[in-house]
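Missing here is one protein chain; the remaining ones are kept as they sit in the complex.
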């Protein structure tokens, strides 16, 4: 199943419109290329509708939000909805400032997102319409663990129903949830949190996967999440003693570039609940 | 000949003003350093004239265009013209939106560019003042091939006459064309399209090469194009089995850093028509 969704990305080479932050934008572009899709970046309000029209999917990330781009995000999102292109939201740091929180809610009100992806703190801010995240990382007390797994899934499923979106909660255990099903995914390495941008890369991967698999989006999102985590595991095995987080970053993108359907199918660690 | 133009860059260490996109800007800075020149980035309308005045060349790239920077690009370009500094245009994604197309034409009307560099789809949009490019990549039907080579050269030469610029068309075969001569260049590897920013890096290299070789610009541009392609070939030879597009990106810049005149002279694959 995951083999198929990955191969669809490589075969269809979807063009992905990324409205993302300037911190990790280069990694986002390279990871989109690594998975076999094609990236375009554009955020001026005057061109985003045209740009998103020639693409197959739209990835919106509020990591370095500014007032110039908020309106552009809404316009692009609405156009993508109109054209029935898949749209993904990565509400980076929502809760850390009123601007981010208000913008996230404004986006969700104006645009239907096929997928909303965040860490548990970010998703809780969106679900409870309040709260404060610790910078761009999750609060430890919120983390999804084996102990609170049932409870966490129930909470995320509720939010998926409320938004009519697939919800992805990233962490040591990742959850990919829609109204009916939940993928509990246990790929990945803790060292991935020592690199900037693995979250932003994952949003872009998700966009590429669902744009090439519109008829099986939940599987596609699970495929993207497993690909990212498994790439982190493969990259870790390739690390030399003198390698640190900077080299690890490249080895992860390299592993995505080299990932094939069989490797993904065999290495993916998930259960469906 | 190419040996000389490369050595002039390393000897003169020109300071290059880059007004470029935020996706690949870091690679652009590092490639300018790799070739032995020095980069400065500045795009605020209030400082671009001063900044370009202390530089030896100006590189304008519209990859992530926004309204704030368009006027700054025109001001910087005019100032560079006034000071007779070489100016390069990389019209990334022209044709993909009206904003990009209009901006490219506005730039060409207001600024004389010594070099305009694009893929064949981008150059056709500029030449025919219409058309649509497939995102930031070339349409397959437009590609320069051995079969349509004569015809392609004639078309590009016409556009070179019309603009009084050196025109660079990148692809599997690269063309470097002015009114009289054409370099047909066959360096490079197809995997270079799986990395973001090789095109942006090339524009910056071209600017460095012509700024250090004002009396032989066509040779200088050909030198830059051969350097980029040859670096791609050398980097590919250095790839390990676990390396992917992210590591390839660094190996290319590394190869440029280590490139000397003899290696370039020996490895360059071009004919002059």
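Here the chain labels run A and B in written order, and each chain numbers its own residues starting at 1.
As a convention for this text, a residue touches a chain if its C-beta (ideal position, glycine included) is under 8 Å from a C-beta of that chain, and two chains touch if they have at least 3 such contacts.
Keep in mind it's a predicted model, so treat the numbers as computed, not measured.
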Task: Interface with the unshown chain - residue positions in subunit B - done: 15, 22, 25-26, 29-30, 33-34, 38-44, 46-47, 50-51, 54-55, 68, 238, 249-258
Task: Hidden partner chain, residues of subunit A it touches - done: 21-24, 26-27, 63-68, 93, 96-100, 132, 134-137, 194-197, 242-247, 249-250
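Here is the rule we use: only the chains that are shown with their structure count from here on.
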Open item on the list: Just the number, please: Cα centre separation of subunit A and subunit B in whole Å.
Closed with: 33
